[in-house]
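This is the structure, below, for whatever I ask next.
The complex is shown incomplete by one protein chain, all other protein chains being positioned as in the whole.
A, B, C, D, E, F and G label the chains in the order they appear, each numbered from 1.
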Amino acid sequence: MRREFRLAGAGGQGLITAAIILAAAAAEHTEYNAVQSQSYGPESRGGSSKADVIIADEEIDYPEVKNPDVLLVMTQEAFDKFAPGVRPGGTIIVDDTYVKDVPPVDANIMRYSISAKAKELGREIVANIVALGLLVGVTGIVPEDATLQSVLARVPKGTEELNEKAFLAGVQAAKEIV
Amino acid sequence: MRREFRLAGAGGQGLITAAIILAAAAAEHTEYNAVQSQSYGPESRGGSSKADVIIADEEIDYPEVKNPDVLLVMTQEAFDKFAPGVRPGGTIIVDDTYVKDVPPVDANIMRYSISAKAKELGREIVANIVALGLLVGVTGIVPEDATLQSVLARVPKGTEELNEKAFLAGVQAAKEIV
Amino acid sequence: MNGSKPKLLQGNEACVEGAIAAGLKFFAGYPITPSTEIAELCAARLPQVGGKFLQMEDEIASMAAICGASLAGRKSMTATSGPGFSLKQENIGFAVEAEIPCVVVDVQRVGPSTGMPTSAAQGDVMQARWGTHGDHEIVVLSPSSVLEAYTLTVTAFNIAEELRTPVILLMDEMVGHLREKVVLPEKSELVVRDRAKPDLPPGQYKPYADYGDPAKIAPLAAFGEGYKYHVTGLTHGEDGFPTNNPQAGATQIKRINDKITYRKKDLPQAEELFTDDAEVFVFSFGGTARSAKKAVRDARAAGLKAGLIRPVTIWPFLEEPLLKAKAKKPKAVIVPEMNLGQIVRPVKRVIGDTCPVVGLNKLGGQYIEPDEILEAVKEAILRGSAS
Amino acid sequence: MNGSKPKLLQGNEACVEGAIAAGLKFFAGYPITPSTEIAELCAARLPQVGGKFLQMEDEIASMAAICGASLAGRKSMTATSGPGFSLKQENIGFAVEAEIPCVVVDVQRVGPSTGMPTSAAQGDVMQARWGTHGDHEIVVLSPSSVLEAYTLTVTAFNIAEELRTPVILLMDEMVGHLREKVVLPEKSELVVRDRAKPDLPPGQYKPYADYGDPAKIAPLAAFGEGYKYHVTGLTHGEDGFPTNNPQAGATQIKRINDKITYRKKDLPQAEELFTDDAEVFVFSFGGTARSAKKAVRDARAAGLKAGLIRPVTIWPFLEEPLLKAKAKKPKAVIVPEMNLGQIVRPVKRVIGDTCPVVGLNKLGGQYIEPDEILEAVKEAILRGSAS
Amino acid sequence: MVSDSPYEIAVNEKWCKKCGLCIAFCPKDVLESDGGGPIVKAPSQCIGCLLCEMHCPDFAITVKRRAEK
Amino acid sequence: MVSDSPYEIAVNEKWCKKCGLCIAFCPKDVLESDGGGPIVKAPSQCIGCLLCEMHCPDFAITVKRRAEK
Amino acid sequence: MALPLEKYLRVGKLPHIWCPGCGHGIVTQAIIRAIDETGLDTEETVIVSGIGCSSRAPGYMNFDTLHTTHGRAIPFATGIKMANPELNVIVITGDGDAAAIGGNHLIHAARRNIGLTVVCFNNNIYGMTSGQYSPLTPRGSYASTAPYGMFERPFDLCELVKGAGGSFIARSTAYHTRHLTNMIKEALKYEGFSFVDALSQCPTYYGRRNRLRTPLDMLNWLRDRAVPASSWDKMTPEEKDGKFPIGILVNQPSTELTKVYGEVMVKAAAEGGRG
Partner (left out) sequence: MALPLEKYLRVGKLPHIWCPGCGHGIVTQAIIRAIDETGLDTEETVIVSGIGCSSRAPGYMNFDTLHTTHGRAIPFATGIKMANPELNVIVITGDGDAAAIGGNHLIHAARRNIGLTVVCFNNNIYGMTSGQYSPLTPRGSYASTAPYGMFERPFDLCELVKGAGGSFIARSTAYHTRHLTNMIKEALKYEGFSFVDALSQCPTYYGRRNRLRTPLDMLNWLRDRAVPASSWDKMTPEEKDGKFPIGILVNQPSTELTKVYGEVMVKAAAEGGRG
């Protein structure tokens, strides 16, 4: 088993953090192997942002994601850029707060107003955690409680409660849309 | 024909200049080839000084002097250090103003009070040019007039007259001691 | 940090944790992508464990400062990337000549010059060996995984201390920035070598003693311990004072080279996979070796006799596994690297005319993918069979 | 200075006169033994011929300043020795990447580190090739005589201008400090290449144009001529602006390497002596090649079939004469160098398993004497005949 | 936008990064925030002080005298 | 050299480089030049001011109070 | 009044890579405006920078532009000016570029009085590499390499350049845009080495970590600390604490280096020189 995830959107949306938490949950709370990588560079300054995770039950020799099984996109630009690369038959989770134009692709598309939900919960800044909950809920790749532990271990002190709410909202949403 | 010369003494005695003039005289006024080299380094600061010249009618591939045909020494230390290295049967010109102890070696020894002579002429600083005159006179390796031209071309302006006197005194001395 | 609990760690982070486990007490550095996390983590972690961090005015000063700290008896490290590695070269040479133990991390990025600061490359392989002027052997290690970034950092400190020499940890952006699941070894499992102390009283201590035996290296007294000895970058005698004697100079330079080549056997050896019966060898290091490993596994799955040699010690070049391979008269040795062909040079020198040595090179920050290597393996086997 | 009259000139002086003959207009440097005479003579001579001299605060600044001056349209040079050469490496890489013509003189001395500042060595051969980070070809020339210090400096400027690249003149203390009789070529005999000017108007000018043909190199406009173009050490496109596109990056790096390797044939070729029927080859450069030449002549005088290959271009490594030698199945190739064995490495790579490649190495500032090489030749012939 | 002010304010949407500085610096409340970026709300109030233009890090807002046009 | 001065002046010939500074700085003409280097000419005049010692670049001349000995 | 952007900017390269609210764009605009108002010929003006967010500015400016290595813009620029003294040479640098790795070149250029105008985009942090402390980070501030607060003492950049012998020194901030433009104008008009310490803001790395949440907070922070040079000397040490003077701080005309070298050339051609 080897599953590849890509989280993409704009700098500042916190997708790198979400990817790290996902990989950490797998690494620290399951028997799976996990690697996480991301694009660096001045272009991540305000511009686009991309973070990858691979979770596998075997050794992960080559750690790069080429055709993700699961793509989470939180901007239109990210959708346009990365949707075509998804493994045929894979899954694309779309934050329809920002992604409006979703032409058909050979993938299973799931839509949710992730950012709107986060805003509703109090601060849009937790959209990444809503998204993480959604992704975990949809894919079942790692246990929800383990992921929540990882969330709480890696978010700034004082924001645990809000993030927990965000995560659970995402998980809940997954149940609704699947 | 390849003849090797070594001029050795103390830093400040101007032997490097003398060696350069000797090589320049050969290079610029004869058909011979000539190279000149010297020891560098902090040890040349106040300490000992050594300059070598090779004059040859063939190409000078290897430019280092190992066993000079002619050695000019202007300090006891230089004598002690370099006399043993002279080619058997070679010539050693000794400034007996400073070199007092001359044990027998397999070489033709010529003594002259070079520095004393220079002092007598006005300034000891021209001892190197007296020595050069002596060396040229003794060895006949380059024409005296050509060497004098080289001397005049390379000494500081304003000192030409003194240096000419010094050179001629050396040449004269050669005639006397040979 | 240590213990059997699995963790998700970044390569750069693992390097810092390894250094701390090895006893790092002083880090001096200057930020540069993609090595910066090493400095940042040292700034946070060192004062927690009785160590110190200082951000210097540049890379030259950083290299100087770690040499100074090492002479004062503390294990020291610096980290940088290409442009900074170029700047450190003069003082790396000083550490070589003055035999000062320390660890220098270079997380490679695309060059030359500013190049592509955030993209991966393996273009500093030859610079790590030859970047400073004059003759010098140097130990260079290259990790392929986050765990190895940890363990090899510990090893780097051990070698530095044992051989009294700077050791270069040559990472690449791929490994430095990768986050990976690791189980760090228990403290008790770690071998940590501390600096040998002189057993002679100050009057008799020779900091650069030549025992006529490359296995024996003079211990290094710390400044302030009463030895009152002299350290210089000038060619020097056994007492550490400069010499102009050519013979003495030659002896000294040979000694600091021999001490390293003599210990080749003790340096981290290559990882080998399926080399016993391989017909084609893939020789690959660092991040690229991960692709190579995958390719070799895939080749085997397809019934192709490929083998992997992954050098962990890059310099001095360990010929042994290649000589063994050469003896098997292979069809080819394939050398994938993210550069124009650097490690392939000593490979060619060892393999000679025995078989084609095929460089597989990619530039511009592009990873070499397993399939590309697999393709090369297939081709080599086909070509080899045809001839 | 020029004309048929013989002169006694020092190697370092000849380099300056050659540079001035080639059109040198700006020298920036920092004094260091044994290169200092070059700076000193530039300080005296340049303002006499409409040029300028500036002593910078260090070697890094010197290298930067000559790049700046070159971009402003003036032929520029700097000179240094080991420690300073190490410091210049970062900005040499910049000149490579930004394709800025200039000449860098390194008069080698004993290293590593401060070493023996006034003693001769040839220990920077590999550093000249690999001293800066990232992949880069570079042109390195090495004179053996005072006359060649003059002519090769002119050549170095010509190559720099034609290939838009820094060229290293790798001297050694032996040649730099030697005074020798020379007859400088007449001005009219000298080939001096001046910088090509863009023939396109500013709007269409591409300072880093890729013509898909390594023979064609974009001309370099001078700052102030109205082209208003951009120069960067970041990987860049044809217009000179940074790119993060891996493909474009790869292409750019390959292009600046290919333009050099493509012109191997036009670079100064090796001097060969008695190679036609040689059984043993001596491969030697710089000051040491003078001993080698004497040894080969002495060998011939003794009836031994020795031949000399003296590479004048050190990098890119010109395999041609060695391949010719290899084809003759020689008994040995002897490689004397004043280091622990550097140029011997590519020699081995080319010769492969054909015959023994014997390094003859001396350290500590000691010249290799003709007799030592002759001895090696004799041994090789004996051994070769016995087997 | 036509107005009775002698000044014409132009916003380059492609360059604007919605930092809000132009809005904050306008002494006359000419500009209004649209999620960070400026909307020219009261062009007639503009006194051409250029504070918006000079504080824009992105060259995205310019103020011209109409005559200049 | 025995004298009635309370100071003892020692010259280390091996280190002295005959720069003459000690002689030039002695306020009491205690020292005399021997081709550059010092000869202690008038030891009894010495006032122990150390100017000779402190200006010697070669650590070659030292002045001790006799009692110190 | 509005700037002719197309004349001075490579508009095709915009939007630039800087973060929203980054002060570097404001300072860049001030430079362009100063060039415009001074009337420098764009074809005879060269812009040189080192490495850093700030040093990316020349890439957007429509001149001959040179983006060098980290810290080395000034010696590159020195070579340009020596080679062609007719050119106006402007150096754009950052506080890390100019004062950390490049500190030596800054002081030597000031000493030599070579005709460059150096504008330091001083955001007291390393922006490009994500927020490490710089030699200008105020004591106590947080940075990625100062997680316990900056413990080193910072430079006063203008004092440093003054100590090096700098003859024209001015300071302003991204808040005081008109004043900043004027300072740069004066610097451009000065014939020798002129230095402008242009305080800029990095909301992304300095602001976020130091409770200055918005670009506006950062600009106000600059405003609150700036004191006109005319008032500065009258303040007590306590009043000066945490503040800095803005305005022209030093202005002592002195012959520019390439002019002096011109005299050397005349002398050399005539007399030969004394080796």
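Going forward, a contact is a pair of C-beta atoms (placed from the backbone, for glycine too) under 8 Å apart; a residue touches a chain by one contact, two chains touch by 3 or more.
Quantities reported herein were computed from a predicted structural model and do not represent experimental measurements.
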Options C:Glu40, C:Glu148, C:Glu173 or C:Glu279, residue touching the unrepresented chain: C:Glu40
Option from D:Ser70, D:Gln89 or D:Ser113 whose C-beta touches the chain left out: D:Ser113
Contact partner of the left-out chain, one of G:Tyr142, G:Tyr190, G:Trp221 or G:Phe244: G:Tyr142
Residues of chain G (touch criterion as defined above) contacting the omitted chain: 100-104, 107-108, 111-113, 135, 142, 144, 147-149, 151-156, 159-165, 209, 254, 257, 260-261, 263-264, 267-268, 271, 273-275
Chain C residues that touch the omitted chain in the full complex: 25-26, 28, 40, 44, 47-48, 50, 52, 54, 56-58, 60-62, 64-74, 76, 90-91, 94, 222-234, 241-242
Touch residues of chain F, complete complex, unshown partner: 14-15, 17-21, 24, 36, 48, 50-51, 53-60, 62-65, 68
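The rule we apply is simple: only the chains that are shown with their structure count from here on.
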Both-way neighbours, i.e. chains that touch chain E and touch chain D: G
Averaged-CA centre spacing for the pair chain F and chain B, given as whole angstrom: 38
Mean-CA-position distance for chain E and chain B (Å): 86
Sequence positions of chain B contacting 2 or more other chains: 41
Contacts with 2+ other chains: residues of chain E: 17
